[in-house]
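Have a look at the structure below, then the notes.
Shown here: the complex without one of its protein chains, the others still in place.
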Amino acid sequence: MRSDAVTPRATPTLKSAYPQLVPLSTRWSDNDAYGHLNNVIYYSLFDTAVNRHLLDHGVLDIANSPVVGLVIETRCTYFASLAYPDAIEVGLKVVRLGNSSVTYEVAIFRADQDRAAAVGAFTHVYVDRVSNRPARIPEPVRVLLSTLVAGPAA
Amino acid sequence: MRSDAVTPRATPTLKSAYPQLVPLSTRWSDNDAYGHLNNVIYYSLFDTAVNRHLLDHGVLDIANSPVVGLVIETRCTYFASLAYPDAIEVGLKVVRLGNSSVTYEVAIFRADQDRAAAVGAFTHVYVDRVSNRPARIPEPVRVLLSTLVAGPAA
Amino acid sequence: MRSDAVTPRATPTLKSAYPQLVPLSTRWSDNDAYGHLNNVIYYSLFDTAVNRHLLDHGVLDIANSPVVGLVIETRCTYFASLAYPDAIEVGLKVVRLGNSSVTYEVAIFRADQDRAAAVGAFTHVYVDRVSNRPARIPEPVRVLLSTLVAGPAA
Partner (left out) sequence: MRSDAVTPRATPTLKSAYPQLVPLSTRWSDNDAYGHLNNVIYYSLFDTAVNRHLLDHGVLDIANSPVVGLVIETRCTYFASLAYPDAIEVGLKVVRLGNSSVTYEVAIFRADQDRAAAVGAFTHVYVDRVSNRPARIPEPVRVLLSTLVAGPAA
C-alpha cells in the first residue's frame, strides 16, 4: 500500500540488491478480510526464509543445535499489496554481523515483479539452547552469513 | 529474550504506561519448535488489539466502512519469552496522530506480569476502500484515538 | 454456513451437551477473504481448548511430559459463520476413552449463542516422546478425561 501520507523509513528495493532470493508460496488463509495478504504473514515469510537458508546449507539443526538464533527485533515497511495466490520471493542480505547477533535486511517480492512489496529487518541473537544466554555465532553459521554481507550476486 | 549483546531500540515498559489494555488468549499452534510463542504471533496480537478497540467502540465496520486503516509499518522488540497457554494483555497508546495516519505504541504483557515482554509500533494509514488512496481519518475514529494519546488512565 | 444441499453428518449441538466449555478469543487474521473465520481456525481452537484443559489441570507439561498426545484424526462440520471479533467458547466431551487414545467431541460456540456453529471430533493417541510408540494414557490424564465422559455438568 503506497502512501504519500507518511514518510516511509524505507524505500522499495530491487531484487538485484539481495545476494539470496528464497521462493515461497502463499496460502488461502493468508488473505485477510480486505482480500490482501495480512501484514502478519510477511513476518512469517521472513523467518521462514532466514531459517531455510540456514537449514539448506546445513548449519542449523532445529532439534539439536546447541546454539540457536532467537528473534529479538523485527520490523517491516509495506509498499504494495500482495494476495494469495501470488508466488513470493524473499530477498536476504546481512547488514550487521556481530559476535552473537546478526541483522538481516529482508524484502518481499512478488515473483514476477522486480520491486519490493515490503522491506524489513530481522535480528537474531544466538543463545545457548539450555542456558538461554547469548553465545558466539557458530563458525559455520558465520561463514555462511558472511556470504550474504557482500553486495548482490554478479 | 533479554540480551546484552545488542542495543535494544526500546525498553520494557509497564502496564501503567498504556491507556488501554486488551486481554487476549494464546493458542497451542502459537508455540514454535523452540516451545515459545513464535515472533510472528506478536504482530497478530497487535493488529487484533488495535482493531478490536476500534470495533468495540463502534468506529469500524470491517465489511462496510468506506475508509479503512491499512498497515504501512510495524516493528517489535522482544524482551522476554511467552508461551501458550499464557494469558496476554496488549497495551495500546497513540504516539502520533496525523491527518490520515496513526501510529500506536503497542506492548505485549503476560497477564500476570507488569513488565512488557515485547514493545512495538503499529502504523495505520487510512485509505478509501475503493480507490485505495489516503483519506482523512474519520471523525469518530479520531475522537476515539485522541483518548489514547494522553498518558495512562488514572 | 447452513445448507440443505448436503446431508450433514453432524447436527448443531447445544452448550449444555458439554461438561466443559473453554473461552477463547478470535484474531483479526482469522478472518479470510470472505470476511469470516477461516475454516482452518476452528481446528486451532480445538487443539487449543483440548490442551488447555489438560494444562489447567496440571496433567500436561509441554516441554517435559514423557508421554504426549499426538493428533491422529480430526474432523469438523460447519453450520454457521463466525467472524473476528466474536468471542468463542469451545465445548469438550470425551466420546471414546481407550488404552492409548482418546476421542473428544468438540464444538465451537459464539459466546452469546447456545447453538454450535461447528461440531467436530479430535483424536489424540498417546505416545512415548522419545520412541514415538503408542503408550498407555497416563493415569492423571485418564482420571481427568473420565470426568468429561459423563453428560453435561448439572
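Letters A, B and C mark the chains in the order given here, with residues in each chain numbered from 1 onward.
In this text, a contact is a pair of C-beta atoms (placed from the backbone, for glycine too) under 8 Å apart; a residue touches a chain by one contact, two chains touch by 3 or more.
As the structure is a prediction and not an experimental result, all values here were calculated from the model.
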Touch with the omitted chain, as defined above, among A:Y18, A:Y84 or A:F109: A:Y84
Sole residue of C:W28, C:Y78 or C:Y104 that reaches the chain not shown, by the stated touch rule: C:Y78
Chain not shown: contacting residue from B:V40, B:L92, B:V106 or B:V125: B:V40
Touch residues of subunit A, complete complex, unshown partner: 23-29, 31, 35, 44-45, 47-48, 51-52, 55-56, 62-63, 83-85
Sites on subunit B contacted by the missing partner chain, in the whole complex: 28-29, 31-33, 35, 38, 40-41, 83-84
For subunit C, residues in touch with the removed chain: 1, 3-6, 8-9, 33-34, 38-40, 43-44, 47, 62-63, 68, 70-78, 98-101, 123, 125, 127, 129, 132, 134
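Heads up, the rule we're going with is that only the chains that are shown with their structure count from here on.
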Most widely separated chain from subunit B, with each centre as the mean of CA atoms: C
Subunit A and subunit B: spacing of chain centres that average the CA atoms, whole Å: 22
Subunit B and subunit C, separation of their C-alpha mean positions in angstrom: 29
Junction residues of subunit A - those touching two or more other chains: 33, 38, 40
